[in-house]
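One protein chain is absent from this view; the other protein chains keep their places.
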Amino acid sequence: MAVYEEKYSENKPDENNWKSHLYEIIFEADTPAGKNFDIVLIVSILLSVLVVMIDSVKSLRLAHGDLLHDIEWFFTILFTIEYVLRMICVKSKTRYATSILGIIDLLAIMPTYLSLFLPGSQFLLVIRILRVLRIFRILKLVKYLNEAELLITALKASSRKITVFLFTVLTLVVILGSLMYLIEGEENGFTSIPMSIHWAIVTLTTVGYGDIVPKTPLGIALSSVVMIIGYSIIAVPTGIVTAEISFASIEDREKKRPRNVCNNCGNDRNDSDALFCKHCGTKL
Amino acid sequence: MAVYEEKYSENKPDENNWKSHLYEIIFEADTPAGKNFDIVLIVSILLSVLVVMIDSVKSLRLAHGDLLHDIEWFFTILFTIEYVLRMICVKSKTRYATSILGIIDLLAIMPTYLSLFLPGSQFLLVIRILRVLRIFRILKLVKYLNEAELLITALKASSRKITVFLFTVLTLVVILGSLMYLIEGEENGFTSIPMSIHWAIVTLTTVGYGDIVPKTPLGIALSSVVMIIGYSIIAVPTGIVTAEISFASIEDREKKRPRNVCNNCGNDRNDSDALFCKHCGTKL
Amino acid sequence: MAVYEEKYSENKPDENNWKSHLYEIIFEADTPAGKNFDIVLIVSILLSVLVVMIDSVKSLRLAHGDLLHDIEWFFTILFTIEYVLRMICVKSKTRYATSILGIIDLLAIMPTYLSLFLPGSQFLLVIRILRVLRIFRILKLVKYLNEAELLITALKASSRKITVFLFTVLTLVVILGSLMYLIEGEENGFTSIPMSIHWAIVTLTTVGYGDIVPKTPLGIALSSVVMIIGYSIIAVPTGIVTAEISFASIEDREKKRPRNVCNNCGNDRNDSDALFCKHCGTKL
Partner (left out) sequence: MAVYEEKYSENKPDENNWKSHLYEIIFEADTPAGKNFDIVLIVSILLSVLVVMIDSVKSLRLAHGDLLHDIEWFFTILFTIEYVLRMICVKSKTRYATSILGIIDLLAIMPTYLSLFLPGSQFLLVIRILRVLRIFRILKLVKYLNEAELLITALKASSRKITVFLFTVLTLVVILGSLMYLIEGEENGFTSIPMSIHWAIVTLTTVGYGDIVPKTPLGIALSSVVMIIGYSIIAVPTGIVTAEISFASIEDREKKRPRNVCNNCGNDRNDSDALFCKHCGTKL
């Protein structure tokens, strides 16, 4: 999610020449030209991903394969030119090339060239969808960025708790899966321990494909226990994240709340229930 | 949900004649006649939706097709008369016709007429079920309306966070779906990228139909990761909405709390039975 | 849940004779005899439910049908005697017979007699499991009762919000189900509107049996939308209940919290952050 955090216009050339103008158009969205460029770019990305999807549908590929092929190459050449232009107009080439957005930009054009040697790899082009994330940064959807940051803060704060939870869940599915392998055996579809662990994950997460189901009375009883466990412990990650989002939201609201300003020293960071200024001791 | 917000009797004729009396019966529920009208209306709506449902069951349609057909026409003509009466008695016809309830009232009679030209379209009549939402407004279930408003407030407040979340989820399923298409291929049921994205949504949301399941070891491993992700990130929207509902509920409780403000220090958090301010000791 | 609320020993005979002694044994659990009676009772209930379950398994019924039949009659006669004894020793017969526990006690013996005329109805005997709820009341698991009451309070407080939510969900599945019926049609398994509504419920609640799945591109797209909706709106009831449980828990903790006692008037209901007693204004 570092995409969201990347500083805006940090890599702009210092001189005021055609490079910095190009930078304004390609990287920024303050000028009309810059805004139009971004809109055209995002529409192109979405269209090119759509073409890749259509190309994967057999009936459509058989009917319009050549056309789709041509469009894919058209967009790839377009994005290649764009990548080269980005490379030209940034101050530090290495910085852009090794930034997350720069790597995604490169990955978004590689698969088409790769498909010349490795047929089928053009489907990796869907990674282009990641470029659309740029929409948040470039179109300056600041409020959405703030909300995204709040979510990221909450998730970071809960990452250790979530790790402990996932570690426990993984230990649980390994043991439950192996038990089911011993109980049900290969004749009932639990062909191996990895397959049985897969079943345990499918059941514990309440996905429940139903391609493998227990047949023996003991297996049915154990699977019922697994389901009840899965249904109950989903409360744990939810509780963790909810608590953190609540804290983050409370802090966010606190920041926006009208403060209790002191007439004497002007300190505006008094709590709302303060009777005396915490800096100069004057009655509020 | 603007249905809930529509102001009551805002479109009543000013004069006190038969039109305003008709308005009182059809649009309001203060008079016995108005109340009875509403009860008959809601029962009619539910019955007419039931008839449409029965009509869709093949065995019942073959046995009682003509009767069901007649009842459908009976209700449609009834609701058409009602719509004309509503049109007649409102002050501003355009205002009613373009209001959400007015549009639903019209949509609720169209399909039967449409079915003369387009057989099968009579099943669209189930849209009539939306007319039942009127029950909240007309029968003055004020307390339910308050609760509904609280929920809507909470959902609106969390809409930006939910948008960021859904955007991330959609990006995730596009990439995961395409990966599975490459890993599993058409021979294992992942016939195209759109189909594989459908599988990713089915798995991530823990629905798990089981019509398409991974067969290759790598696909099974990746699907396990998708399930664990889906099982964990459901915590995010839940956390968002819970935090907002908590805030909305706290504000709702605050509003209803009797306030006992101190004239000396301005502290407004005294209990309702307090005789002295808890912060400065002044008699209240 | 009124079972939990029923007052203890409210129906005890006033006189101190064999009836009140019998009442102490059957209804109360303060004496050793009363405690032993309850333990025997609960074990009998669980055993009799187990017998009904075993009786429903074809292979076991064919092998031990007569034995199971005899045991069912044994427990039924036992519980009939118990019911008669309960009737004899209570002060007000009508009060016991119309209480929730009294009705369950009666329902728990009826099916066996009914099975003489209506074969198969003996399986209704599983309703006896409800009698086990008595375990909370009789064995005086007071702390569990408190927690249960807290949950019931929270659920009652959120009942109106949950009603609004369920009403919205039901409207949604009627419309989504009908749409899928029109899109997919009878040839793809969506045989009628009620069946399609069933599919919509299966999908929205993320159960996902997979017995009916969309086949057309439009149906697959719509079903993806339904899944995302279901995955997201589960946040709403969770948020509602979590907020109410939090409030109930906070109030519960408040009650148990050491209060801020006034040395002057002895008032012990001052808030923890109070500086002056709210009743007499003395500095704390």
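As written, the chains take the letters A, B and C, and residue 1 is the first residue of each chain.
Going forward, a residue touches a chain if its C-beta (ideal position, glycine included) is under 8 Å from a C-beta of that chain, and two chains touch if they have at least 3 such contacts.
Because the structure is a prediction, the values reported are computed rather than measured.
Among C:98, C:249 or C:263, only C:249 touches the chain left out of the display.
When the omitted chain is restored, the residue from C:182, C:195 or C:262 that touches it is C:195.
The set of chain A residues touching the chain not shown comprises 160-161, 163-165, 171, 174-175, 178, 181-182, 186, 191-194, 197, 203, 206-210, 213, 217, 220, 223-224, 227-228, 230-232, 234-236, 238-240, 242-244, 246-247, 269-271, 273-283. Residues 49, 52-53, 56-58, 120, 123-124, 126-127, 129-130, 132-133, 143-144, 147-148, 150-151, 154-155, 162, 166, 169, 194-195, 197-198, 201-202, 204-211, 234, 237-238, 240-246, 249, 253, 273, 275 of chain C touch the missing chain (whole complex, contact as defined above). By the touch criterion stated above, the residues of chain B touching the omitted chain are 206-210, 238, 242, 279.
Following the convention adopted for this analysis, only the chains that are shown with their structure count from here on.
Although chain A and chain B share one sequence, what matters here is the overlap of their interface residues, and that overlap falls short of half of the numbers used. Inter-chain centre distance (chain A to chain B, centres taken as mean C-alpha positions): 29 Å.
Averaging Cα coordinates per chain places chain A and chain C 41 Å apart.
Multi-chain contact residues of chain B (touching two or more other chains): 194, 197, 206-210, 234, 238, 240, 242-244, 246, 269, 279-280.
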